[in-house]
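Left out: one protein chain. Kept in place: all the others.
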Amino acid sequence: MTPVRVEVPQQSRMLLTGNHAVAYAALLARPQVIPVYPITPQTPILEKLLELADRGELAGELITVESEHSAMAACIAASLAGARVFTATASQGIALMHEMLHYAAGARAPVVMANVNRTLASPWGFWPDQTDSLAQRDTGWIQLYCESAQEALDTVLQAYRVAESVLLPAMVVTEAMYISHTLEPVEVPGPELVARFLPPYEPALRLDPARPRSFGGTSTPAQWRANRLAMQAAMGQALEAVDEAGTLWGELTGRPYASVERYRVDDAELALVTAGGIAGTAREAVDRLRDHGVAAGLVKLRLFRPFPAAELADLLWPVRKVVVIDRNCSVGSGGIFAQEVRAALHAHQQSGAYVFSYIAGLGGVNVSPERVVQIARDALGRVRPPQEPILEESL
Amino acid sequence: MTDRLLSGHASCPGCAVALAVRLVLRSLGPDTVLVVPPSCIAVMMGPLPLSSVTLPVFQTAFETTAAAASGLSRAYRARGEQVTVVCLAGDGGTYDIGLQALSGAAERNEDFIYVCFDNEAYQNTGNQKSSATPWGARTASTPRGKATRKKDMMEILAAHAIPYAATASPSHPDDLARKLARARGISGTRFINVTCPCVPGWGIADDASLRLLRLGIESRVVPLYEVEDGTRYRITHWPEGIPVAEYLRPQVRFAHLNDASTAAIQAEVDRRWDTLLRRTARGVEEAITAPSAALCRAH
Partner (left out) sequence: MSVDLGSARPLGWSEPGRTTLEIKTGGWRTRRPAYVEATAPCRAACPAGEPIARWIERARLGDHAGAWALIREENPFPAITGRVCAHPCESACNRGQYDGAVAINGLERFIGDWGLEHGTPARPAITRAECVAVVGSGPAGLACTYHLSRLGYRVHLFEAEHELGGLLRYGIPEYRLPRAVLTREIEFAIAPDVEVFTGRRLGEDLSWSTLAAYDAAFLATGATLPMRLRVPGEEARGTGHGLTFLRHVNAGAVPSLGRRLVVVGGGSTAMDVARSARRLGVPSVTVLALEAREDMPAQPEEVAEALSEGVEIVNGVGVFSFLEDSGGVSGVVARPARLGRDDAGAVLPLFEPGASLTVEADGVLVSVGQRADLSRLPAGVLCDSGLIVVNGGGATPTRHVFAGGDAASNQRTVTHAIGAGTRAARSIHAALSGSTSAADPAPGAWALPAPEHVVGFSEINVHYFRRVRRARRRQRPPDQRLRSFVETAGGFDEETAAAEMARCFTCGRCVGCDNCYIFCPDMAVSRVDGGYRISTDHCKGCGLCIEECPRGSLHMVSER
């Protein structure tokens, strides 16, 4: 969706990296407890928060915990005590948190966390790869993927609104280096604007000695199941909440968002489907393809959990070829977005037979607009997708 | 003092942990929130939707007791609420899997009271050895007797210089109450290790926990003492010094020991007691000669 230029007086323009944009978003959300642990490439988020705290601008309790697992444990507890929390991590850190990510979702703690996609060891690397966040897709967290510093800032604030309304934790995902460390001009809203968007967090259920209720007791199979189904229902509500938040944000800032964003899809024969940084590149590739007479379009998967299956199915139904680009590979299977897209289309009685799965940018290898064009042309040249995902190296 | 633990909880008959939890909770005020990891205590807290405690209890993951307590403590502070956060954890969740979180919290001097109910093994899962299991004890995972000595948690925490650490026992309820009162009166990371015999795990009669504890205390296997700021040691009960064999004899987990092993245990107990005495003396000297070592108290 093309951004609408609206005169909104309560924003100021700053030159920010993706990490610092996330930090400013966290500042604006006014979290009360912020456990932090350093890990490349997320460390500048924590550095900025510490600096803001030192300057007296950030009032929350910063806890320099001794590991990411502890960071998430502290987040959950603080959240259930009724505090708004924030943390950030990447790669090994989010992997270490894995147990606690499940715990947070089961506890319905609306923790908001920024994750910077970075390759997972082994071997060691510091470059963008989506496996670290995608490997958490079963944990019950809302996942939103951002392609720019501006989107990252905007999405963190929307994530709070969504998370606190459906009571599920949410992670806002950017990519190492290309977004986390790249400067761009960012409109930073002021506190009054944010206050109109994000009310204070006051949960009805919390750990309160004045009204003692306990959390986390042993459950029976039926009780555990009920909790799981409640989470599923909450995810269903999150679909609407994400769009509602994106729309409201647009009214306030001039930058509306949606769970799925479309670019030149209306008459497209071929739709590129991707998430994160490659989406920006793909948008450029679409223009180039169009310039060469290819009816190409882009469907940006912004919301990954809950998976916007119905909306995606509607959008892609008229498209002849769906070309999914994954910056990840679930070894033994293939690109994760491709799996999810195929499953969604199949569930909506649309054959996944024309979904082409491409894997590009693994390990942080740069994906240029030319590469994306090449991928599109490769798909155009095939009648049907092969059974295996197509690796960029083979092109 | 009000009872905050209620009947109907699922601990074994004669469980010293249950008694110790009861006594600890009697010493706490109503503005308290408890943090409990997987343990016998967690099972005691009651199956959903029931609770055995009149205070809010947060059951957290095994590694995370002290981290969760840190989060809670900061949250209440941020919200401007006066709430005491108290952890009730077993030795497995403290000495082993929970040690990282405890060490991190202690280094930051987070504001909570951490009570470890030490029954010297993972008793909830059937008496598997933990690093709190003493040398020579038979457990499900050390069927010939544990070949390594018990980890000295008090010394670990003394090395962190937390404001207050103490050992205690449900057989000496006044001493335990006094230590909790002391802990409540200060802020920062406070730790109390409460030794609790386990009826099935240690192999004793249902009614034997307290008399066994008295033997443990009088034989110096379980010394009762406090450490302030990691330097000032105070012994709070002076034991008679009966032979360790009297403590070991009633326990099935030690039934296989021969005289040489018992003598080795006696020697170790004697050595540790002597070390404690010297630390106590040195602590007194340091208190006289050195300024107060209360650094980094303020957050």
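For reference, chains read A and B in written order, and residue numbers begin at 1 within each chain.
Going forward, a residue touches a chain if its C-beta (ideal position, glycine included) is under 8 Å from a C-beta of that chain, and two chains touch if they have at least 3 such contacts.
Predicted model only: the values in this text are computed from it and were never measured.
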| item | value |
| --- | --- |
| Touching the absent chain when the full complex is considered, from A:60, A:106 or A:128 | A:106 |
| Which of A:64, A:92 or A:165 contacts the chain that the document leaves out | A:165 |
| Residue of B:10, B:235 or B:264 touching the missing chain in the full complex | B:10 |
| Candidates A:45, A:149, A:234 or A:315 - the one touching the absent chain | A:234 |
| Positions on chain A contacted by the hidden chain, ascending | 106-108, 161, 164-167, 199, 202, 204-205, 211-217, 219, 223, 226-227, 229-231, 233-234, 236-237 |
| Chain B residues touching the omitted chain (full complex) | 3, 5-11, 13-16, 18-19, 22-23, 46, 48-52, 54, 57, 170, 173, 205-211, 214 |
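Please note the rule applied: only the chains that are shown with their structure count from here on.
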| item | value |
| --- | --- |
| Chain centre separation in whole Å, for chain B relative to chain A (CA means) | 43 |
| Contact set on chain A toward chain B in their complex | 32-33, 35, 59-61, 63-67, 69-71, 73-83, 85, 99-100, 103, 207-209, 212-220, 223 |
| Residue ranges of chain B touching chain A (in the complex, touch as defined) | 30-33, 35-36, 42-43, 45-51, 53-61, 63-64, 66-72, 74-79, 83, 100-101, 103-104, 107-108, 110, 299 |
